[in-house]
Structures are given as structure tokens and as C-alpha cells.
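This report refers to the structure that appears directly beneath it.
Moving on, here comes subunit A:
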Amino acid sequence: MKYIYDFSFLTSKIHNWFLAHCSSGWTILWEMVIVGLCAITLFVVLGLIFVYMERKVAAFMQFRLGPNRVGPKGTLQAVADTVKLLMKEGFTPQAADMFLFNLAPFIVLSVSMLALAPLPFAKGLQIYDINIGVFYISAVSSISVIGILIAGWASNNKYSLLGAMRSGAQIVSYELSAGLSVIAIVAFAGSMSLSDIVESQRTGWWIFKGHIPAVIAFVIFIIAGTAELNRAPFDMAEAESELTGGFHTEYTGMRFAMFFLAEYVNMFVVCAIGATLFLGGWMPLHFGNLSGFNHIMDYVPPFVWFFGKTFFLVWVIMWFRWTFPRLRIDQLLTLEWKYLMPISLVNMIIVAFVVIMKWHF
Partner candidate 1 sequence: MTNEELKIFISAHTPEVVFEESQFLNTTISFDKLYSLAKHLRTNPDADFDYLFCLSGVDWKDHMLVVYHLTSRKHKHNVVLKAKITDRVNPEVHTVCDIWKTAELHEREVYDLFGIKFTEHPDLRRLFLDDTWGFPLRKDYKDDVTIVQL
Partner candidate 2 sequence: MKFLIEYIGTIFKSLGSLWNGMRLTLYYFFHPKEIHTQQYPDNRDTLTLGERFRGEVVMPHDENNEHKCTGCTSCELACPNGTIKILYKNVVDETTGKKKKAIDEFVYHLGMCTFCNLCIIACPTDAIKMSHDFEHSTFDRKSLTKILNKPGSKLMKGVE
């Protein structure tokens, strides 16, 4: 039972078992292999779950049923789609730059995989507890734009190029306000390590503890995060009705599936960060002195809390997507540079003030 509440028992057990059987160098190697396999499995499972979830959420918002033929309630639809994509021909256009065209999906995919590293999934379950976790994630996640730019350029297609350029402008802009809103929480918690930030929310989540500035930062983070994910209403890079498919117009089969998967895993990463920073990560919902309530909440395992919060944020982002029309590219940049950016700067100053005056809980 204790394994569910604290994974450090399990991880230390595995670690000790390896140490007992082989040298420390081999131990690290084997652990890396196990972690890698776990990450890839998580990746694929998340991709399948999110595709199914997106289709179901969209369907219910549009008074439809969504997939309901393959498997019970259509749960195997995503698997069937994956098999279909695997069997499809991986087509490379003749005029495309072969090497870069094939490289781009791998860059995008591996970048979103890298961002999984510092995420605390549950108590004691973290791949790499780096002390600059927040900084690492914002650094790594901006590499994915390079993959998209390469994809757009190497396709040798005008739609792809336009989509890639839009994506470049968009991600570079929205990195700013996303970073600034993250800094607000870093200032509150006084640490860049994600595990420390989670630990600092033992008494309450930052969105409750941090007064209005934290709420503003949260809203900005969600908006900027949606924009960084290239999802509607900010899906300028794909913009189906304008650019047919944007940067992945020319991609088929599994290479298209990689972009697709990367999009969903990116969504998971962004929402996981949002949940970790603002909603307490794997910390249960605690209210100040209500010890009875807090005690009941403690019975829910931490990883359930983490995934629950993440999936809630994912659902919110899906809710956006299936409600709003798309912005125009100049309005998109106007929104960032004239609204989100100044607000988050002002917000950051307020946060600094609050932290110095110790007004937060």
C-alpha cells in the first residue's frame, strides 16, 4: 500500500537490487534503459488516450457520439488509427529535401520526450530531479519550433512554408509570456526545481495561496500554453481552412503520426507543468485547518491527483479548441505583444512585491 503513496520505496528497491547485482556504472545504464522504456510507453499510451479523449470531448460538445464502433465504446479507435498510419506509405515528395524532411518529425518527437524528464509524476516518481527544472523545460520546449521550421522548409511546399513561418513567429512570441507567468510561481516558491515547487504547495496550491497575481499568471499560462501547442484557436501553423495542413501538409503515414503524437504529448507536458506549478502537482487538495477534510484527501494516491489535474487542464484546452474560431496571424501577435506580454510583466512586478512583503500564505 505504501508503494502507491510514495514511489521512492519502489525506486530505491530497484536501485538497490541493481547495485547488488552489478557495478554502479551498469546500474545507471540499466536504469536509463528502464526509464526510457517507461517514457516511451507513457508516450504512446498518452497519445492514444488523448486522441480518444479529444474525439469524445469534441463529440459531446457537438452533440455527437464520437467513435463508438471499434472496441467497447470505441476505445480501440485510436489503436486502429495507429495501425492504419503504420501501414501507410511513408511518402517523400520528389522536390523535398530528403534528409531534413525525414529528420523533422524525429526532432519534434524527441523534444517533447525530453520535456518529460523533470516532471514529478507522483511522490518520489521523477525521472531527473534537476534543480533548474522550470528553466530546463522552457528551454527544451522551444526547440520544437526548429523541428516545425525544418518540416515546413524541407517539404518544399508553399503552404508548409507559410505554416512553418507562422509557427516560428508564434512560438517565439508566446514563449515570453509563458516564461513570465512561470516566473511568477518561481518567485512565490523561491525555487526552480519542480519537486521543490510541489513541496512548497503542501499547505495549499499556489493558485489559492498566491492571490490574484497567481490567478492572472495561471490564465496567461493557459493561453500562452495553448498558443505554444499550436492548438485552436491558435493553430496558425496548421490552419486547416487556410493552409490546408500547414507544416505537415506533405507528411504521410508514420511521420505524420509522429507530429500528431508530439502534439498530444506536448499538450500533456504543458498541462502537467500547469498542474505542477499552479495546482499543486501530486499534492492533494488541502485547506488550511480543515484537518478532517485534508485527511480524506490524503487517501487519494498522489499520481491520481497529478493525472487528474493534468487531464482537467487538457480538457480545458480541448474545450477551447472546440468552441473558438481561429485568430488571424496579426491578431495573434497583437494579443501577445499588446495584451499578454504587458499584463504578465506588470503581474510579475506585483508578484515580486507580494513576495517581498510576504503577503502570500
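For this structure, a couple of remarks:
As a working rule, a residue touches a chain if its C-beta (ideal position, glycine included) is under 8 Å from a C-beta of that chain, and two chains touch if they have at least 3 such contacts; residues count from 1.
The candidate set was assembled so that all candidates are chains of the complex that A comes from, given by their letters.
All values reported here derive from a predicted model rather than from experimental measurement.
Put simply, of 1 or 2, the chain that touches subunit A in this complex is 2.
Within the complex formed with candidate 2, the subunit A residues making contact are 57, 60-65, 68, 319-320, 322-324, 339, 343.
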